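Worksheet: one structure, shown below.
All protein chains but one are shown at their positions in the complex.
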Amino acid sequence: MVKDIVGEIVFNKKVGNNIYILSLEAEDVGEIYPGQFAMLRIENGYDPFLRRPMSLFKKNGNKYYFLYQVVGRGTEILSRKREGEEISILLPLGNSFPKLKERENVLIVGGGVGIAPLNFLVNFYKDQVNFYTFIGFSSFVLEEVYVDFKNYSREFVISSEDSSLGYKGKILDFIPENLDNFEKIISCGPSKMLEILMKKVKDKEKVYLSLEERMGCGFGICLSCAVRGKNRLLHVCKDGPVFCGTEVVFNE
Amino acid sequence: MVKDIVGEIVFNKKVGNNIYILSLEAEDVGEIYPGQFAMLRIENGYDPFLRRPMSLFKKNGNKYYFLYQVVGRGTEILSRKREGEEISILLPLGNSFPKLKERENVLIVGGGVGIAPLNFLVNFYKDQVNFYTFIGFSSFVLEEVYVDFKNYSREFVISSEDSSLGYKGKILDFIPENLDNFEKIISCGPSKMLEILMKKVKDKEKVYLSLEERMGCGFGICLSCAVRGKNRLLHVCKDGPVFCGTEVVFNE
Amino acid sequence: MSKVQVKVGSLTFKNPILLASGTCGNGKEINKFYNINILGGFVTKSITINPREGNPNPRIWESYAGILNSIGLENAGLDKFLEEEIPFLEKLNTNVIVSIAGEKKEEYYEIARVLRECKISGIEINLSCPNVEGGGMLFGIDSEMVKEITKNVVNIVDKPVWVKLTPQAKDIIGVAKAVRSAGGEAVVVFNTFLGLAIDWKKREPVFKRIFAGYSGPAIKPIVLRYVWELYEENILPIVGCGGIVNFTDVLEYIFAGASLVQIGSANFRDPWIGEKIVKEVQNYFKEEKVVDLIGIAHKNHEEVDK
Partner (left out) sequence: MSKVQVKVGSLTFKNPILLASGTCGNGKEINKFYNINILGGFVTKSITINPREGNPNPRIWESYAGILNSIGLENAGLDKFLEEEIPFLEKLNTNVIVSIAGEKKEEYYEIARVLRECKISGIEINLSCPNVEGGGMLFGIDSEMVKEITKNVVNIVDKPVWVKLTPQAKDIIGVAKAVRSAGGEAVVVFNTFLGLAIDWKKREPVFKRIFAGYSGPAIKPIVLRYVWELYEENILPIVGCGGIVNFTDVLEYIFAGASLVQIGSANFRDPWIGEKIVKEVQNYFKEEKVVDLIGIAHKNHEEVDK
């Protein structure tokens, strides 16, 4: 059941260029599935008016973590919030990644803050699934951003465009040539990255992508998050944010 | 010179029913005169849009103190701000109380958070002037709200309407019958209180009142803070907020 | 009679709080958050004869304390509505107003004919749509057009008909009079304002269709002004809609002359807002009746002037 809970900021820490981890303490709403997201209300005033969609990065009981990048007004204001301040959190929203099987080989491809839901996934299935993680950033981020991937993956590769971290370049330059060995490929990140990744995969059915679209509500009433799917119009907030590779089209 | 400085909240403490002391650390703008006020910008977003006028309650070097009451949206939002958050402060604004003379007998009459500028005055002249302080609240407030008055006044009387503090009743019931002995009478508080006080004083010239009016800017450009004076229209933000008893009229 | 009950035309509302068209889905979505039967009523997402995919992205954009939307009437069309929504709607114990829209006059009538058979409380005619036969002008701008469509729908549907006005109309009073003379039971004031946002990074309009509908707290003072003016003219009951985000906004609307209010964009920010405000209404009106305070600010103001 979707709830609106009040989170008190435990920390709101800069972990990279424009990238922050926000930790909130709030009522424990119970199980949240990997890939689900929350709508955060940034201000008590009515400007900005809408909530901001954010994937769960991690959850420990009543501690909720988000990994976010400052891109506009809302996230800029968020980045100035301090310990003790309260933020209203609407969650859990959306569908989730498919259930992973014991010992399955799963390729994880993440770009930038798109790693947030993937981090939740990896934490959720740690030690049960064989993760092969490839994540890229544009520049340096602190280890706490990717430490879970590092700890819970069979293979862990990280890259950055300015070579401040791991290999130099976009992460797609480093993923395995042969993708046949993976039972699932799960990815989240810039739309361009997802599009290129999809081209590399023959069997679209094993790919799961978490998409982003501008959202007014996050729970299906405003119809602003529509994206064209293979057979029908999809609404990212309720049909997604996770879509199977067979459903998505890239051509806008 | 008026400056816009960024104050970091040191504390924002509840000191009574709906009453708070806000302490901000910021650049030291130098001498501020008693009676002057600041315009606080409550939010980074544009709602609420305008700044809020607040008298200086106290200043110690780079520490600024405000005493405020939650009355509407702006102060309500302010009351939820926490340590570490930043607030933009435009100050010092307005005129100030008249210069007090050494050993002068000054009657101080304050109602509610109207004591804020009076507290600044008493701190400014402590030990140099003979203050006789009469202040009233509607209900209980912590001692730190009035401790300076208590320490620096020859006579100190406090009352509350619900008898939770000092005498029971409105403070005007307790001020001396004979006001001739005071060289100056300085007051700030609810408009009704000021009006009644004025009626009790024969020699209006020795009375100084700090007035409140809705303000758009606080420095003379919006003309929203006009009040009718004896001979001309007064603008509280630049002609005041302190006015001599001979200037003010009460009849709206 | 309950203190918060309000009658508008032939309908009775258990309280004056409704949710606005396009901001509460077709009821089911909000019903997940609370029992929507607590509401005075709600208005469904505007339906059209044929399914509509709506406009290309982006469809929503934020401005200061307001939002611009260009959804483009995405909806599954009348048939799907009858099949998938009506069964749920007919079982509800609150007023369900079905919003109808079209690109041609005839489309409004076609929908009305079909809805005649459904167990719904009434129809809200959404006239903020471009009239493809009339050069793309919004239907709601022209009093004659408003009168014609309203009259025909009233005749066909055999249920209360409301007309939702567009603030783009130059003569709001004239349009409201047209609604009255055509047999409409109330005017809903307003649909969204026409607004524009420029994407300064791309240096082009944010929306593919350039203009978009502006709503949210930002528009409230302007809408409230029209509610006041319409109340002074005493034409029809007024359903106030625009920028309501909390209970005191509702009071402003009622005191200015609205008999009912609709909450729109605020549902996006807080899905429980309808329920919260209903409770606040019940709390506030313990001694007084809502109906006695509709338009009270007009009376109080005159009294001050005397």
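We just call them A, B and C in the order they show up, numbering each chain from 1.
Everything that follows uses one rule, which is that a contact is a pair of C-beta atoms (placed from the backbone, for glycine too) under 8 Å apart; a residue touches a chain by one contact, two chains touch by 3 or more.
Fair warning: this is a prediction, and the values are worked out from it, not measured in the lab.
> Which visible chains touch the chain that is not shown?
Looking at the entire complex, the absent chain's contacts are A, B, C.
> Based on the whole complex, identify which of C:Leu82, C:Cys118, C:Met137 or C:Leu293 touches the chain you can't see.
C:Leu293
> Would you mind spotting which of C:Gly25, C:Pro217, C:Pro237 or C:Gly274 touches the chain that isn't drawn?
Hidden-chain contact among the options goes to C:Pro217.
> Looking at the full complex, which residue from C:Phe139, C:Phe255 or C:Phe268 touches the chain that isn't shown here?
Residue touching the absent chain, from the options given: C:Phe255.
> Tell me which residue among C:Gly40, C:Gly72, C:Gly102 or C:Gly195 touches the hidden chain in the full complex.
If we include the chain that is not displayed, C:Gly195 is the one touching it.
> On subunit A, where is the contact patch with the chain that was removed from view?
45-47
> Since one chain isn't shown, list which residues of subunit B touch it in the complete complex.
2, 4, 41, 45-51, 73-74, 90, 213-217, 219-227, 233, 252
> State which residues belonging to subunit C touch the missing partner chain.
Residues 63-66, 68, 170-171, 193-198, 200, 202-205, 208, 210-211, 214, 216-222, 224-225, 227-228, 243, 245, 248, 251-252, 255-256, 293, 296-297, 300-301, 304 of subunit C touch the chain that is not shown.
Here, only the chains that are shown with their structure count from here on.
> Of the chains present, which has its C-alpha mean closest to the combined C-alpha mean?
C
> Just how far, in Å, is the C-alpha centre of subunit C from the one of subunit B?
47
> So how far apart, in whole Å, are subunit A and subunit C when each is placed at the average of its C-alpha atoms?
37
> Which residue numbers or ranges of subunit C touch two or more of the other chains?
64-65, 217, in rising order.
> Please output the residue numbers of subunit B that touch at least 2 other chains, ranges allowed.
Answer for subunit B, listing residues that touch two or more other chains: 45-47.
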